[in-house]
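One structure, pasted below without further comment.
A single protein chain has been omitted from the complex, and every remaining protein chain is retained in its original position.
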Amino acid sequence: MMIRFESDYTQGAVPEIMDALVKTNMEMTPGYGEDEYCLKAAEKIKLEAECENADVHFLVGGTQTNLTFISSVMRPYQAVICADTGHINVHECGSIEACGTKLLQLPSADGKIGAKEIEKIADGHFSDPIREHAVQPGLVYISFPTENGTLYSKKELEEIYRVCRKYGMLLYIDGARLGYGLASKGNDLELKDFPLLCDAFYIGGTKVGALFGEALVIVNDSCKRDFRYMLKQKGAMLAKGRLLGLQFDALFTDGLYHRISRHAALLAQKIRKAFEDKGIELLYDSPTNQQFPVLTKEQCDFLAGEFAFSPWCKVGSKFAVRFCTSWATDEKDVERLVEAIGNM
Amino acid sequence: MMIRFESDYTQGAVPEIMDALVKTNMEMTPGYGEDEYCLKAAEKIKLEAECENADVHFLVGGTQTNLTFISSVMRPYQAVICADTGHINVHECGSIEACGTKLLQLPSADGKIGAKEIEKIADGHFSDPIREHAVQPGLVYISFPTENGTLYSKKELEEIYRVCRKYGMLLYIDGARLGYGLASKGNDLELKDFPLLCDAFYIGGTKVGALFGEALVIVNDSCKRDFRYMLKQKGAMLAKGRLLGLQFDALFTDGLYHRISRHAALLAQKIRKAFEDKGIELLYDSPTNQQFPVLTKEQCDFLAGEFAFSPWCKVGSKFAVRFCTSWATDEKDVERLVEAIGNM
Amino acid sequence: MMIRFESDYTQGAVPEIMDALVKTNMEMTPGYGEDEYCLKAAEKIKLEAECENADVHFLVGGTQTNLTFISSVMRPYQAVICADTGHINVHECGSIEACGTKLLQLPSADGKIGAKEIEKIADGHFSDPIREHAVQPGLVYISFPTENGTLYSKKELEEIYRVCRKYGMLLYIDGARLGYGLASKGNDLELKDFPLLCDAFYIGGTKVGALFGEALVIVNDSCKRDFRYMLKQKGAMLAKGRLLGLQFDALFTDGLYHRISRHAALLAQKIRKAFEDKGIELLYDSPTNQQFPVLTKEQCDFLAGEFAFSPWCKVGSKFAVRFCTSWATDEKDVERLVEAIGNM
Partner (left out) sequence: MMIRFESDYTQGAVPEIMDALVKTNMEMTPGYGEDEYCLKAAEKIKLEAECENADVHFLVGGTQTNLTFISSVMRPYQAVICADTGHINVHECGSIEACGTKLLQLPSADGKIGAKEIEKIADGHFSDPIREHAVQPGLVYISFPTENGTLYSKKELEEIYRVCRKYGMLLYIDGARLGYGLASKGNDLELKDFPLLCDAFYIGGTKVGALFGEALVIVNDSCKRDFRYMLKQKGAMLAKGRLLGLQFDALFTDGLYHRISRHAALLAQKIRKAFEDKGIELLYDSPTNQQFPVLTKEQCDFLAGEFAFSPWCKVGSKFAVRFCTSWATDEKDVERLVEAIGNM
């Protein structure tokens, strides 16, 4: 049977979540995220993130979270600055534009964008005498980790946020794989740093241990107003909100979210090392759960006999592909992969 | 402890679903609704509904389903005709308008609208020489059952659909509580009638046995094109689509969906009869799982001591309230309520 | 040849405007409303309206003005309260909804809505415990005069504005025919009252002496920010802005706007009196330039032989029709109409 590394959302949820779902199944709770489980989960997140004043909302998926938050804070003529590789730019089917907001794309080699380029585009706009003919940059969107597995350092985030504040732009961080980023070797950020370094971010559950669900943390007071109306309007207010609260309650109890993330990050580094030992180039310098080796056609075919992985892009005459680990990855499967890489 | 009748989505899912979730938790499946479970569930629905050519898509919630389908088929200047009491008009926070589409509201006493009024508004528009100053009716939205628990007869649906086709309007049916409608005494429609009487409808899961989920059945070929793009754009494409397919697979195996619906409908009629026996007026003639007795302040207070129910509206000096049953309602709780009504 | 009373925008502009257009034709001015003519016109309007701090913008037409302003100030989940007869509700092809905003319609017999009904709907919303399931009233739209020719008194406006401020809603007044309203017998409002009684309003030019153009006066500081971006985005920023500034400059020089408005209002009252003298019912009590007599089929046919007028609606077995005067109406044509009415 095929051993699968093609994505980090092929399986269900951690046992703690499944147990809680079964155990609470017949409890009667208020709907729409106003139950005790949501309240408890929000409290635990605020406690760990050290942001008692934040608002925490639970949504079902990442695209939904991005479009609901961004459309809530943008005025019609404002635009979002993002990497051209950003998930909202390439893999959410124009969901932000469908809400009326333009994206201003910065070229990115590895998924990251820098404070300097952000400042340049913002400054170019605000110093233009006919600036109202163009959209006004209003928000910067980055992903942590990026879609390419790379990470921002604390210093990089600080610089980006400084630029944002200078030009009156919000900073929003897509944390679909936040756990894997935080658990990665070399990462110098903790959850509690995020409320100080951006206006809002979300903690991904779908790819990190949950059946589904993302926890949006709104730090900036100016972004909080009436957000539940937005949830409802965008179809993002789950009737049985308990299902979301309960999952994040489990994930943020006894460090579970981070424990499972470390598992994935560690196994990914084993895969990375196996490729490096074999002299295989990695397309991005990713310390997180996604690895992007650049393989020859023959190497691809060799591995494809036993393992599932994702195509990524052509690199000259070779092929970059993606291997993902997750909270659910079996260490034995990784060992088998490492062995196979050695035998390529 | 309070016995709760305030809504039909306070609890989790039927045991068959919970078992399947637990059992399949570590299976690896493709994402985004392209797994075997979704395929199987769609096949079962098409088989029972006798519409082999329909497209079936699974979404998470009702507001999401309504906005995704309607925004997919409307041109920018077209409008939706609906009852002023319709869910999209009053309880979805302007989600249809947020996608750019106006609602044309017909007054309704009991949640239903009639072919005659629909024809009048459509004819008024298309015969107006300056019609392009107004929106063009493009779709009729009705709910089965309505938000007030009432049902359309087969003949009424036939007449409405005839008017729709005459004026080139689509007919879309919101079936958030479809199971309860089909299972109700006096209902003369079966699931297989729906594909013949409308262009698209959805089969509600959230309120009828599932943790969450609605099955959208698109019958009219002209509405099918590229719908998966719409799902993605509106944040309605669940990453782990298996969770939806699996639930509808369970519900449409061995008649489970209908069996649990009959349970709820039957218990609701016991409640209704208890109110009638006591000489209490019911605001709407509802054969379904929602009952709306009109109570005095004293009667409200009396029942509120032991039972939870929802406020609805004032009726003169009295108060209409809502009692719901569901697939999860315990027969003993209904017996206790019946007894209490007798003692009012 | 037919004598035409069917609308108030069938002809060009007052001679003063035509002269100015010809005279300035080859002047080179900056574009986009930043020329001297726009500046001068804005100053004259602010002077007469006694609102030095207001922002004045010039747009081409009424629908454009309504949609640009309203979409500028609404958050996505907010809604506009208006009369069901309101121009934005029935004759602007869903332009407000196309920008994402729902309209909450109050029934109106004569085009007006009252402070009491507005308060009721606002209060109903804000006191609803699950209010985020519905849209939030954010702005009240009224027309002065209304689409039916009726007028609000100063007291009525004061009451409406008081309710608006109580619930944090903006008040916006559509003044497509503002001149005719101000010039009408019985009107107790002056231009300078408007900045005190609403957050924004527009002074109609298209129907009152100009070739085209509306002057939007934004009084409330919170509505002013970045409005020129909105103008540009909605295609409402005229390249040769001079054309707009110059027209309003002419209209607001030496009381021209009011002088031509009085002419129209006066002639309309002659028509009204002729109908009344003949015992003909008028559908609305209109002191302005639109009159709505209720005629028999025979009376319609009789007048239609010599005069053009607009159909309005059926009233039992009779027909309400519309006669408009304008700044361009010839007094002799009115005398001929009065005579004909006498002879019906």
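For reference, chains read A, B and C in written order, and residue numbers begin at 1 within each chain.
Methods note: a contact is a pair of C-beta atoms (placed from the backbone, for glycine too) under 8 Å apart; a residue touches a chain by one contact, two chains touch by 3 or more.
All values derive from a computational prediction rather than experimental measurement.
Only one residue in the set A:90, A:223, A:266 or A:280 touches the chain that does not appear here, and it is A:90. Note on the undisplayed chain: of the listed residues C:233, C:289 or C:325, the one touching it is C:233.
Touch with the hidden chain on the side of subunit C covers residues 4, 7, 9-13, 18, 21-22, 24-31, 60-68, 92-95, 98, 206-207, 211-212, 229, 232-240, 243, 328.
For subunit B, the residues in touch with the chain missing from this view are 32, 71-72, 75-77, 99-100, 130, 132-133, 135-136, 226, 228-233, 237. Contacts to the hidden chain, counted on subunit A, fall at residues 76-77, 79, 90-94, 97-103, 105, 132-135.
Here is the rule we go by: only the chains that are shown with their structure count from here on.
Chain contacts: subunit A has residues 229, 232-233, 237 touching two or more partner chains.
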